[in-house]
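I have a structure here, written as structure tokens, and I will follow up with some questions on it.
As you look at this complex, bear in mind that one protein chain is not there, while each of the others sits in place.
Up next, chain A:
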Amino acid sequence: MATPNLGIKEHSHGGDLPVSKLDVHGSFDLDDFPKPNGREEEWRFTPLRRLRGLHDGRDIADGVVTVDVTAPDEVVVETVGRDDARLGTSFLPTDRVSALAYQSFTEAVVVTVPKEVEAGAPVFVRITGTEQGDAYGHVLVRAERHSAATVVLEYAGNSVYADNVEFVVEDGARLDVISLQDWERDAVHVSHHYTRVGRDARFRSFVVTLGGDLVRLSPKVAYTGPGGDAELFGLYFTGEGQHHEHRSLIDHNVSRTRSRVEYKGALSGEGAHAVWIGDVIIGEGTEGTDSYEHNRNLVLTDGTRVDSVPNLEIFTGEVEGAGHASASGRLDDVHLFYLQSRGIPADAARRLVIRGFFAELINRIEIPELRERIMTEVEEKLALHE
């Protein structure tokens, strides 16, 4: 499957300059990012007043967050100070909140999967807001070459939390990440996942966002060698008054790399607002990129809002495949008709289709107790409107 040079005209909206409008540049200096006013492309979907000051950088840290890590013996877990030389080497913050989080955290968790080690059990990093207020965090997960591991990040409790998570997947390694945003209803969370995928390495992430008042999570992937593969799955259930925003960026800066982005979510209740921004850059001079991204939204009630924006920028003619799709809507009449035509009553058919929508993604998570927990929470949210 070869796709001809699509050029940049089709997707960049900005003329013929071979410069990406999608910001892959960054800085550790907070002052390099002006305080957003809400009209910037990267902030225009986010209700700034609900960030409770995270975007202006008040530099207070009055919240309390506990971090608890469980890991099998073969995985090395450390809690380190700001001065640890391994931190911050794989990324530059790409927005003001990310820079603020990096300059504000006090301790970081470093998870190392040593080379050629296959972790026998998942690593759990549980981040719990125990006292509501501003708090900052940093996590570095390094899967050394030819290692394999699954890491679960679980966010819960109440906080106004900003953090950066670095995933470094070295050559030939495999890293699966599940990030579960299971906050209490009042929490605010702005998070960045910065991933580097090495030569012939495989990275897979499941982002599951159910809780919080506002969650804005930006997974960013770049490659450090050919043959890298990144699959980003996301699932959100945005209820009454919640704002869930996911902004993925895949930077195919190296030849023969592959990416898949599939985010899906359901919205239910007045003021539920889901945002998906899917940016893909296929870099100049690269060959053999294979990329596809997809966002689907299931609208269960009136009064919800979805913003779904795929951006594809291609700076080379040598692309293996590149595409995107986005669809938002009510339950599919044809699905319901099929089930009903087998005698299943309308309300039961609705329930089956809605659960199927979630189960399709949840079933791919390979940790049974996590699957069950997520499905139970989805059930609880569904019960509110059924």
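Operating definition for what follows: a residue touches a chain if its C-beta (ideal position, glycine included) is under 8 Å from a C-beta of that chain, and two chains touch if they have at least 3 such contacts; residues count from 1.
As a convention for this text, contacts and distances are computed from a predicted model.
Engineer: Name the absent chain as its UniProt record does, using one of the following: "Fe-S cluster assembly ATP-binding protein", "NH(3)-dependent NAD(+) synthetase", "Flagellar biogenesis protein FliO" or "PepSY domain-containing protein".
Structural biologist: Missing chain, per its UniProt entry: "Fe-S cluster assembly ATP-binding protein".
Engineer: If I consider the whole complex, including the chain that's not displayed, which of A:60, A:346 or A:384 touches that chain?
Structural biologist: Residue touching the absent chain, from the options given: A:346.
Engineer: Which one, A:31, A:73 or A:333, makes contact with the chain that was left out?
Structural biologist: Looking across A:31, A:73 or A:333, the contact with the absent chain belongs to A:333.
Engineer: From the listed residues A:37, A:130 or A:363, report the one that touches the chain absent from this view.
Structural biologist: A:363
Engineer: In the complete complex, which positions of chain A touch the hidden chain?
Structural biologist: 333-335, 337-346, 348-349, 352-353, 355-361, 363
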